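Okay, structure first, notes after.
Presenting chain A:
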Amino acid sequence: MTEHLLSLLTFLPLVGMIVVLFLPRDNGPLLKGCTLVVTLIVFLASLPLAFNDVFKTSAEMQYVEFVKWINIGDYFQMNYFVGIDGISLWLVMLTTFIMPIAVLSTWNAVDKNIKGFMALSLMLETAMLGAFISLDLFLFYIFWELMLIPMYFMIGIWGGKNRIYAAVKFFIYTAVGSLLMLVAIIYIYYHAVQSGINIDGFSILDFYNMSMEPELQTLLFLAFALSFAIKVPMFPVHTWLADAHTEAPTAGSVILAAILLKMGTYGYVRFAIPLFPEATQQFLPYLALLAVIGIIYGALVAMMQEDVKKLVAYSSVSHLGFVMLGIFALNIQGLAGGMLQMINHGISTGALFLIVGFIYERRHTRAIADFGGLAKVMPVFATVFMIITFSSIGLPGTNGFVGEFLILMGAFASELRWFAVFATTGVIFAAVYMLWMFQRVMFGKVTNPANEKLDDLSMREMALMLPLLLFVFWIGIYPNVFLEKMNPSLENLIKQSTSKQHVAVVEVEQPSLLTLNK
Partner candidate 1 sequence: MYDKLWLIPFFPLVGSIINGLLGKKIKNEKVIGGISTVAIALSFVVSCKYFFQLLGDTDKTHESIVASWMSVGSLQVDWGFLLDPLSALMIMVVTGVGSLIHLYSIGYMHGEEGFYRFFSYLNLFCFSMLMLVLGNNALVMFVGWEGVGLCSYLLIGYYFEKKSAGDAAKKAFVVNRIGDFGFLLGLFLLFWTLGSKGVWTIQFTEIAANAHLLESGGVIVTIITLCFFLGACGKSAQIPLFTWLPDAMEGPTPVSALIHAATMVTAGVYMIGRMCGLFAMAPTTMMVVATVGAATALFAATIGLAQNDIKRVLAYSTVSQLGYMFLAMGVGAFSAGIFHLMTHAFFKACLFLGSGSVIHGMHHGYHHAHLHDDPQDMRNMGGLRKKMPITFITFLVSTIAISGIPLFSGFFSKDEILWWSFGSNRGHWSLWLLGAIAAGMTAFYMFRLVFMTFYGEQRTDARAKDHIPESPLTITIPLMVLGVLAVIGGYVGVPAILGGANHIHHYFEPVFGEAIKLNNISAHGSHATEYALMAISVGIAVFGIFLAWTMYVKNPALPGQFVAKFTGLHRVIFNKWYVDEIYDALFVNPTKRLGTFLWRGIDVRVVDGIVNGVGKLVNVGSMLLRYTQTGYVHNYAFMMVVGMLFIVGFYILR
Partner candidate 2 sequence: MITVYHYMAVSAILFSLGTFGVLTRKNAIVIFMCIELMLNSVNLTFIALSRHLGSMDGQVFVFFIMTVAAAEAAVGLALMISFYRNRESIDVDDINLLKW
Partner candidate 3 sequence: MELLELLFFYLVAFVAVLSGVLVVSCKSPVHSALALVNTFFCLAVFYVMLSAPFMAAIQVMVYAGAIMVLILFVIMLLNLGADAHRKYTHGVVWGAICGILTLLVTGFFVKRGSITGMQGDVTTELIQGFGHTELIGKALFTDFLLPFEITSILLLVAIVGAVILAKKEV
């Protein structure tokens, strides 16, 4: 069982999707319930991963599965090659953890085409899990692109007023980058073939050991980096995010923020950096600069937003900037912080989107100006909101702090010292925009009569938030549980990205393959 655990996790939602497709379309609760059950089963099934202590000591891939998939001799080979290490472990866990919450959040929010929504959610889960566990670049790419489809429909069908623009923008923006990555992936493969190393399909583990001349690395790195940067999103390719987040339905926003954005950062950690260590070194300052710009820029823009959801969206730009900075610190603190911050951002921003969803469901508006004084009407909600707000700000004791602290610490200990100084100002701005928003929404007198009789959080909504709150404090107070399992893999990553020796590859004249009539 355990040797197929990852496949089980990944494809269980797909099975669930097929089941959902055959359920009656009018029976909303059944559809939702079925989806919820499937996602919960996936979550439960993924728990053994989290409790496996092997990650504490080993940087090796675990739960590896290897099946030959496409094998065209000397043309190319692709394999179904999956496995996780301490880096992907927590992202897999995050995915399985967030999905039930996202599904549960649709209970009242999604009322048309429920079947479609549920099926797409499950498809999305498969795609996301697949992307996190893939060790074959080709396989990864398949899942990576597959993610776009359900999200596109989620935004487009169940989204807000401007949904069409947002959906198309999301799709094209993210697809453009990944298409270039596809070319780069192919190129890497043939480069590996040419350089004569022993490769097993598109296995990244083999590509890690390949040496490439720096100029080549530069090109390939740029292709990968662009693709991932769009997904992260880094300044200046972030503008799809605001629209997509704003227009997406709550569950969509939650998934988008909590998991999809992590694809980009994960991509850097898993692919871009270890595959192209020298190019990474070369572009490090620029990417770090973009990350820092993202931090400050996202914060400043978030500050002036009039729409709660947009504000949260821009705050994501800022937070992901931190993650990127931590990753590019390329030391253990920075990377661990970055990884942890990915999880944190998933939890906190996911929760923020849920919160925005709660008030949107009640008032059908997201404009900050339409609210005010909600703390009086909805005290429990206010408490939850406050905790999440402070988690997002990065108050010590909550998860946000640990991540940000490690990132900044790591960045400071690396060559990115000056970037870290500027990034630290993000700590101030985070407080400004979050608290200002919080004040305008929650504090003051209830001026809008529509706000006078809002229900406080229901049991279901509390059930959504409680697990998130648990992790807010857990990671804040005892992050070692998470850190100790990612450390070996991260240390391995640092070793890979720094100690790889590069020997110039002798140019092999490509033999003409056309031996057809000559």
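Criterion applied: all candidates are chains of the complex that A comes from, given by their letters.
As a working rule, a residue touches a chain if its C-beta (ideal position, glycine included) is under 8 Å from a C-beta of that chain, and two chains touch if they have at least 3 such contacts; residues count from 1.
Since the structure is predicted, the reported quantities are computational estimates derived from the model, not experimental observations.
**Student:** Of the candidates 1, 2 or 3, report the single one touching chain A in this complex.
**Tutor:** So the chain touching chain A in this assembly is 1.
**Student:** What residues of chain A sit close enough to touch candidate 1 in their complex?
**Tutor:** Result: residues 169, 173, 236, 238-239, 242, 297, 300-301, 303-305, 331-333, 336-337, 373, 375-376, 379, 383, 386, 390, 395-397, 401-402, 405-406, 408-409, 412-413, 417, 420-421, 424-425, 427-428, 431-432, 435-436, 439, 442-445, 477-480, 483-484, 487, 491 of chain A touch candidate 1.
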